[in-house]
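First up is the structure itself, then whatever we jot down about it.
Shown here: the complex without one of its protein chains, the others still in place.
So that you can tell them apart, the chains are marked A and B in the order they are listed, and the count of residues begins at 1 in each.
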Amino acid sequence: MGLLPDEIKAAMQGVIPSHVVTCAADGTPNASAISQVYYVDGDHVALSHQFFNKTKRNLAENPHAMVWLIHPETFDTWDLELVLDHSETSGPVFDAMDMQIEAIASMVGMKGIFKLKAADIFRVISVVKTSGERIRR
Amino acid sequence: MTAAADDQDPHVLRELIARSQETIDRLNLDLARRTNDVRIIQQISSEITSTLDLDEVLGIVLGAMERVLGFQHSMLLLAEPAGDTVVVAATRGYGRPSTDARVRIGDGVIGVVAERKALMRVGNIGTSLRYLQAIRARMQAAGQAPAGEAPAALPGLPDAQSQLALPLLVKDRLVGVLVVESAKPNAFDDLDEVVLRIVGNQAATAIDNARTYRMVDQLGRLKRFFSPHLAELIIRGGADDPLKTHRREVTVVFLDLRGFTAFAETAEPEEVMGVLREYHAEMGKLILAHEGTLERFTGDGMMIFFNDPLPVPDAGRRAARMSAEMQERVSPLTAKWRRLGYELGLGIGIAKGFATIGGIGFEGRWDYGAIGTVTNLAARLCGEAKGGEILVSTRLAGEIEDIAETEELAPLTLKGFARPVPAMKLVRLKPA
Partner (left out) sequence: MIPDRVFEVLHGPAYMQIGTRDAALRPSHTLAVGAVVHDDRETVTVFVPTARARRILADLESNGRVALGIALVSHEAYQLKGSYLSTRPTDASDLARQETYRKALLDDALRVGYPDEIARPLTQGFAYTPGTAITFRAEQVFLQTPGPGAGTPLA
């Protein structure tokens, strides 16, 4: 079944941006927004990588990441502790992500310009629902 | 559920039971939904495979999307024979139908699904578009203008947030695309995907069969008028729909048998049919070989034209070559018929001009017709031609002079033509 509950899938549709924190080898953390975290299976997620940025550079030095997700309807939030497992430039996960990016890019005339360079596959180490953050009416 | 339970503590127990019940309820709901969906799928598939009528199949599929599966907005697009677009063939839930709207393979969700032949589910279209538009704006501001143009308005909801599109495939060949969409983000889930995949599979085969059936039916009809090659081209979309009225400059060839009327009056009916059959068979072979369009034949008279429905660059030459070969082919036949006591000869008239062309007739009985001065001229020239002669309007002189030897005639006075018509005789084809 895996660590990721079914209910988290809605938070992985990219409706509300997620956040990712990574850390360079020199110990400097980096906090960044990401459009979408992709569900791979019960124990894996993927981040898309279009530009070579600090997040990517940090992951090359240090595979740990913390990702924050929010559900677009219930507004529940989760912290996902992740470890980079490997990067893919082909295969079903890459293709599914690539297709989506290509479709949207084509709608704004950016086909070929905005494209998936790689799919970074992470192992989920822990999933914590942080509903304590929410003010419940 | 891993908390160690002190089974002596009623409060903890109650908590555990409550949580278990929630899980059980959720699983039951899920199972009920799955069972219901299986039943629905069975029902849909039996309906879909019960008919070969394309419009009925499309209606059943989209009706099922709406009534049974609860998808309010759905569309079916079919692959075009030319292969670079898919065309909206049926819609449901849009108020104004946008059938005939086209999507280029590779444009948007639908276009990419058609290109990759893989299912796609997107739940964040608005968010994604805004994100990319922001990047694009910055690229433009930085002087890095992205090369591409956004495609012209794509069919469907103008502000769709969620789309689920799947390719309809028969053995890896794209038949079309089935799309459901919603104005709400994250509207579709895993189970929707599963259900749609199954229905899509059924729909693909049913639609493909219905399309093939329709094509074969059309092909049968078209083969009455056109060579099989041409008929197939029309079906596949290589030529325009011939039955739609249109104007075209065509080269018309009229033939009939001199002495046929007298022969028909005096000979036995079986003999008349025999001659006709032989004549039609030979003429028919040549019409097919030169890819002419047989517009009509009435007894011994036949009208053929070139440059419609398929445009050709050398209509005049084809007409000339075909006519010369017809005379050649009929020569042994007329010799045979003479030995049997019948004086028959083939006269041919060729003219060039604009005609109005299209379907003539009524529901259940359409014929392909051409109307214009050019057809009258070709018929009159044919009437003037003696057995074995080919008379050609001088309008074609430039076109055929390098392949045929011609002899100019004195202008002919023809019924229905106010002034004498300049004409020439096609004597023979020049050796190649």
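The rule is simple: contacts are C-beta pairs under 8 Å (C-beta built on N, C-alpha and C of every residue); 3 or more make two chains touch, one makes a residue touch a chain.
Quantities reported herein were computed from a predicted structural model and do not represent experimental measurements.
Which of A:39, A:68 or A:94 touches the hidden chain is settled by the complete complex: it is A:68. In the full complex, the hidden chain is touched by chain B at residues 130-131, 134-139, 142, 144. Although one chain is not displayed, chain A still touches it through residues 16-17, 19-23, 25, 27-33, 51, 53-54, 62, 64-68, 72, 75, 79, 81, 130, 132-135.
Just so we're on the same page, only the chains that are shown with their structure count from here on.
Between the CA-based centres of chain A and chain B the separation comes to 46 Å, rounded to the whole angstrom. Of all residues in chain A, only 9-10, 13-17, 35-36, 72-73, 95-96, 99-100, 102-114 touch chain B in the complex they form.
Those residues of chain B that touch chain A in the shared complex are 106-109, 111-113, 116, 118, 120, 122-125, 127-129, 131-133, 135-136, 139, 146-151, 154, 185-186, 189-190.
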